[in-house]
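For reference, the structure is listed below as structure tokens.
A selection of the complex's chains, in situ.
Going in written order, the chains are labelled A and B, and every chain counts its residues from 1.
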Amino acid sequence: MEVNLQLSVERLHARYAHALDADRLEDWPQLFTENGSYRITTAENEARGLPLPVLYAEGRPMLRDRVASLRHANIYEPQRYRHMVSAVVVERLDEGTARSVANFLVIRIMEGGDTLLFSSGRYVDRIALAPEPRYAERVVICDSRRFDTLLAIPL
Amino acid sequence: MEVNLQLSVERLHARYAHALDADRLEDWPQLFTENGSYRITTAENEARGLPLPVLYAEGRPMLRDRVASLRHANIYEPQRYRHMVSAVVVERLDEGTARSVANFLVIRIMEGGDTLLFSSGRYVDRIALAPEPRYAERVVICDSRRFDTLLAIPL
């Protein structure tokens, strides 16, 4: 059991969750490597091998772009997310890289106070370990193929 | 703090969750010892000491049987689960055995994309540690006494 590997990957997932949930979106690209990629897809597309992501961004500049456009967008309905991450399985791929699979659940809190189960699924990640753990690739595989049109904040 | 014990039990729970959520039901009996038992009950029955499980299976052959009948059953409405496991408290019972209590939450995703809170409760486990951690006994204590008639996939 690689204790340090397990806990440092869990810590990366936790920091990711808090960056989004606390609306510190500008911190989000920093959790990826310089060329790190981020992809949201559905379980259905993934099972069929369809390379049809709902959203795709590669490299920190593109991730920052996405945050910038979110900041400038006119989101009519203010909302907040709450991420729960669980069942984190980590495997070392080589000296400097690990693979992680984890379950997630995202709660969405609307301005009026309504709270709803927004999204669930799996994070499948390739993680560069040095100098500190960062996502070289994060694939967000959502259970439901139904997407809210306001899918704005990263999952 | 027995670090390795804690993390290896959490890893067992994580592998359990992923086996069910990824529809790898055939892997599920392997997470139990040869004579391992699996029982679903309700908090109400458990509090009253009623030995009235909603479901009971003892030994891998019986666990495999259950999977086989699920595979052959005519489930009208395809569904998927997503397990969240949290608050894992592990105590060593003796050299080769541990006890674990954990909270769970199971999300159910229907074919149309609807996502609902399906079940919550506690896992109370006796775990055989060698050669690798496996359930000698898993008791699933559901908070709600209401059960969906389609209660098919293990919790």
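Criterion: contacts are C-beta pairs under 8 Å (C-beta built on N, C-alpha and C of every residue); 3 or more make two chains touch, one makes a residue touch a chain.
Computed from a predicted structure; not experimentally measured.
Taken as a whole, the complex in this structure file is built from 3 copies of one protein sequence, with 2 shown in place.
One rule holds for everything that comes next: only the chains that are shown with their structure count from here on.
Chain A and chain B have CA centres that are 27 Å apart.
Within the complex, the chain A residues that touch chain B are 1, 3, 6-7, 43, 84, 86-89, 101, 103, 105, 117, 119-122, 143-146. The residues of chain B lying in touch with chain A in their complex are 3-4, 7-8, 11, 13-15, 17-18, 21, 80, 82-86, 105, 107, 109, 112-117.
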